[in-house]
Structure formats: structure tokens, C-alpha cells
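Here is the structure we will look at.
Note that one protein chain is taken out, while the other chains of the complex remain in position.
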Amino acid sequence: MSVEPVRGFGFSAQRRWFADLLDSDIVYSFWQSKVTVVAALVTLIIVLGAALAPWVAPHDPFDLKTLSLLDSHLPPVWQKGGDARFLLGTDDQGRDILSTILYGSRLSLAVGLMSVAFAAALGIALGLIAGYAGGAVDTLIMRAADVQLTFPAILIALLIDGTAHALFGQYTTDSVTIWVLVLAIGLSFWVQYARTVRGMTFVEKNKDYVLAAHLIGIRPSLILARHILPNVIGPVLVIVTINLALAIILEATLSFLGVGLPPTQPSLGTMIRIGNNFLFAGEWWIAIFPGFTLAALALSVNLLGDWLRDALNPKLR
Amino acid sequence: MLAFIVRRAFQALLVMIVVALIAFTLFRFVGDPINQMVGIETSAEDRAALREQLGLDAPVLVQFARFIWGAMHFDFGASYQFKQPVIDLFAERFPATMELSFVSALFSLVFGIPMGVYTALHRNSWLSGFLLTVSLAGISLPTFLIGILLIFLFAVTLGWLPSFGRGDTVAIGFWTTGLLTISGLKALVLPSVTLGLFQMALIMRLVRSEMIEVLRADYIKFARARGLPDRIVNFHHALKNTLVPVMTIAGLQLGSIIAFAIITETVFQWPGMGLLFLRAVQNADIPIMSAYLLLVAFIFVVINLVVDLLYVVVDPRIRIDMRSAVMR
Partner (left out) sequence: MNGPVLSVRRLRVEFPRRRGTLVAVDDVSFDIARGEVLGVVGESGAGKTLTGNAVIGLLEPPGRIGGGDIRLDGLRIDNLSAEAMRHIRGKRIGMVFQDPLTSLNPLFRIGEQIVETIETHTNLRGAAARRRAIALLGEVGLPAAETRIDGYPHQFSGGMRQRVVVALALAADPELIIADEPTTALDVSVQAQIISLLKRLCHERGTAIMLITHDMGVIAEAADRVAVMYAGRIVEIGAVRDVISRPQHPYSVGLMGSIPKLDSDRDRLVQISGSMPRLTSIPPGCPFHPRCPRVFEPCARLRPELMAHAQSQVACWLYDKAPAAEAAQ
């Protein structure tokens, strides 16, 4: 991929950059891989569905006034006993499965994105500090990272979640749970970012342009933000792609285990948990449709991430 | 070499101390132990007396020391929910989790490594494409979802395998095993596949990418330039160089299997420590949570240490460097 200097920011220059991008190897490899295109499509559908849920969903599953127990346990519309109002059936509360999936995906994605953002922000900040300050600060942060890395994310998330519930159990409402969840998941994932960023900061710190900036008297925080941070974005992006899928799965798992989002504000994981109880009764749709959606989402995000990593990896070209 | 072992042991100790600190903080300061143990009517003086009796008014450091001391004697206090000593609860459930973890690990290695080697050597075959897709599903799908799907297929629809419990178990000394009965073995299948699928996919991809990398190395090229047959180049040279780093990561994965057992045990109602821990999290049963943390940390740290030492044994560069004998 040829890199040409952009002379000024005229419209023609931007158009040329865009044309170059479209013609680049990365975009080419995207269209080459049918699997990746399908994955991107699926992700897009789910994300759009989730984002536009309030307008697209046929029902509002959280509006208790519209729910009726008479409507509960209805199968999907193509089975005997199905109701055209509820395309994919209803759960034990009478909630429309399709609508709940849309709203649930919204929550799943929201928690996933927020926790990754939190983890990245925390990790990058700590990594920059550790790399730039060096010495005792660096050792402290890195030892903490090492200790945390000994344990899988789920354990840490469970611990934080459990502790939060134990501490604030009687004071929390359902709406606070989402922030506890973001905190728990975010805290489980900061380490990767911190380590990578710290390593790169170390390398950049000793380069001449940083030393020069330091000599002129520019504040460290400014040096970090303006010089080191842009160089760090690339590898961080790669970690984000892996992280996002993991965060979504972790949230779903926690919800399934009963320590995540509650039934009143269900994410896909919560729905599967509820549906699990009815599997043997033959009411498979309560668990399988949300399950399928979750699987599609996780798989697609992973595939996209795979493609992105391969495309960004110079060794594989 | 000795210095290396000492250094690693020291690091391990450090981790344990930090974890113990966290566990202790949980144990002592999260929630009020006294409140958990007595009813609402208990008077303030009785509470104070109980506090003194349990040593909860001693200096923090002393309490920490007592905590560590108790832990080393396997005394982790009593569960809030069950009013039983935590160690008894653990002992009862330890074999279940260990058997499940072990069989899962075995499953993931026995299938993951050969699949990884195959997909590395035959990169363009349709089977490789198929296996890679399956592996992608393995690492993308959450464990609980895999479990539910397997239950739906094999237990609900086909009725071949049980969907909960361990089946019939046999007690040998203090251990209970499900490996000696048919129903025990049948009950073990779905949970261990569920637990091991993620690891299997991971190992397969790891072996594949590592082997592809190794096959590009100069010494492989040189081996080919010497006319060595493919069989020797691939399975004697490349495989050994591949398995060395893979083995260490696989060892570390064993630890995470024990953690992921929490999920699997929940899905299959498997009576192990993971399920116990989950109930504790749901009910704020701090003694169990903190003891589980210590125990799991200990297991992880030991595994990490063993894996590090294993690396020394297997890679001659590290082993011999330590005896520092560079001949000129």
C-alpha cells in the first residue's frame, strides 16, 4: 500500500486518500473473504437492531402495563398455538421474545462497549504512567498486573461483583447493577492494555524527540498525550477487537450465573438463564433464540477481529 | 538454576501474600461477620462479647496473622449459609471439580494438539477449513451456551446423556470418583466436553499458529535443504519446537479450566467447588468466597511454578545457560 504525502487538506487530497484506502490491501482482503463480509453484515444487523430497539421492536418488554400473563409461554408464530403478535413466542412473564432480544442485545452491547472503554482507559492510563515514571511506580503497577494475570477474568469479575453486592447489597436497585457490571468486567481486562502501553512507552520515552520535548519544559502529561499516545493506538486497537468479544461473553456469563443483569432488565445472558428452566418442558424458544443471537454476535465480532488482526499484521502479507 | 527456582518461588510467595491480604480484607471487613452469625434480637452486649470471643477486636495485624495461621491449618472459618466449617464443604466437593477439570484438560489436549498439527500441515484442505470454523465457534461461544446447546441436543432431544449431577460415585478413602461407574462416566461426558471445548479450540489454534511460524524458521529450511524426509522435518523437528511453548501455555490453561468449572458446574448442577463458590457470591457468603480465593490462588501459583520449571527441563538453552558453559 503506497503512502503518499497529503499536500494540504484540500478536498481532492482527501478524496485521493479515501480512494487509496478503498483500493488498499486491507479493504481488498475484506471483500475477498466472504466469511468476513457475512460476519460484518451480521454484526451490523444486530447492532442496528439493538441501537434502534425502541423504534424497531414490536413491543416494549419492560412496560409492565402492557404485559399479561395470559400471553405467557406462547410458542413462535409458526408453531401450533403461536400468536402473530409475538413472532418468536413469549417467555414466562408474557414478554415478547423478539422485543426482549432487541432490548437485551442493546444492554449486552452497551455493557460490552462501556466495559471495554473503561478497561482501555484505565489500562492505557496506568500503562503510560508506569512506562513514563518508571522506578517504584512502574514496579508497583506491573506487580499488580502480574498478580491479576494469574487469574482468569471471570474469577475477578465474580469476586468484584460479589463483593459489591455484599457491601452494597441492601442499597442497590436494579439500575445500579449495570454500573457494577461495567466496573467488574472493566477491572478484569485492564491489564493487557497496561502492559502493552507500558512497553511502548518505555521505548518511546528514550527517543530523542521525547527528550527534546522534556528539555524544552513541556509537561509530562502533554508529552504523553501528544507524542506517545498516538503511537500506541495501533496495538491497542488489536487488543480492543479481542476484548470486545470477551467482554460481551463475560457479561452474558455473569448474567447467566445470576450475578449480572437482573430479569427486570435482562441482557441476552439473563434471558438464556430464564429459558434454561423451561428447556425440559419443551419451551425451547425462550432460551434458544437469545442463545442464537448471542452466538451470532460473539462469532461475528470474533471473525471481524480475526480479519482485522490478519490485515494489520505485516508478517502475514 | 538454583537462583532461578528461588526467584520464582519468591514471586509465587508474593502473589500468595497479596491474595491472602485481599482474602483477609474480604473476610474481615466486607459485611459484618457478627451480623451474619446472630439474629436481630441479640443484644448489643452479647454482640460485643461475641466480638471479643472471636478476637474481632484485636489489632488488624494480629487478626491477619491469625487468618494466615488458620489458613495453613485449613481452618477458614464457617460458612454463613450452611453454618458448617468451610473446609468440610470444600473437602466434600473437591473431587468432583478435580475430576471434571482433569478429564476436560485431557480432552482438550488429546483432540487439540493433533487437530492443530493437521491444520498447520494441510493449510488448504477442506478439513482444515472445517476444523478452523469449529474452533472459532469453540472460542467464540460462551461456555454456558455450549453447555445448554449440548444439553438440548443430547439430553433433551436425543436422551442419550444425563443433563445434571455426577451419576453414581464410588468412595475411595476420602475421594469420591465417578470414573468407576457407567452412569458416572456418562454424566462426565457433556460437562467435560463443555468445559474442554474452549481449551481445545485454543490449543488447536495455538499449535497451528506456532507450528506455521516454526515451519518458516531457518532450521526447518536447512533441514529440508539437507534432504530430510517430510515426516522427520514435520514430526521430529517442527513438532518439538512447537510443543515447547505450547506446553507452557497449555499448563497455564489448566488453571483457568478450574475457574471456568464454575460455569459448567452451574449449567450441569455438578456438585463441585465452583457451584459452591457461585452460591457464596450470590448470597454474600464471605468465608467461602475468601477461602475459595485462597485455594484457587494456591493452585494457580503452584501450576505456574511447575510450568516454569518444566520449561527449564525441556529447553536446553535455559537449562545450560544456567550452568554457564559456553565453549569456544
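Each chain carries a letter (A and B) given by its place in the written order, and its residues are counted from 1.
We take it that contacts are C-beta pairs under 8 Å (C-beta built on N, C-alpha and C of every residue); 3 or more make two chains touch, one makes a residue touch a chain.
What you see is a predicted model; the values in this text were computed from it and never measured.
Asks: Which of the visible chains would the unseen chain be in contact with across the whole complex?
Replies: Touch partners of the hidden chain, whole complex considered, are B.
Asks: Where the complex has a chain not shown, which of B:L127, B:I232 or B:V306 is the residue touching it?
Replies: B:I232
Asks: Out of B:T97, B:T176 or B:N241, which residue would touch the omitted chain in the full complex?
Replies: In the full complex, the listed residue that touches the missing chain is B:N241.
Asks: Which candidate, B:W175, B:F222 or B:F235, sits in contact with the chain we can't see?
Replies: Of all options in B:W175, B:F222 or B:F235, contact with the hidden chain holds for B:F222.
Asks: If the hidden chain were put back, which residues of chain B would touch it?
Replies: Within chain B, the residues that touch the unshown chain are 217-219, 221-230, 232, 236-237, 240-241, 244, 315-317, 320-321, 325-328.
Heads up, the rule we're going with is that only the chains that are shown with their structure count from here on.
Asks: Using the touch definition from the top, list the residues of chain B that touch chain A in their complex.
Replies: Those in contact with chain A are residues 11, 14-15, 18-19, 26, 30-31, 136-137, 139-145, 148-149, 151-152, 156, 163, 255-256, 259-260, 262-263, 266-267, 277-278, 280-282, 284, 286, 289, 293, 296-297, 300-301, 304.
Asks: So in the complex, the part of chain A that touches chain B is made up of which residues?
Replies: Of all residues in chain A, those touching chain B are 143, 146-147, 150-152, 154-155, 158-159, 161-163, 165-167, 169, 245, 249, 252-253, 256-259, 269, 272, 276, 279-280, 284, 287-288, 291, 294-295, 298-299, 301-303, 306.
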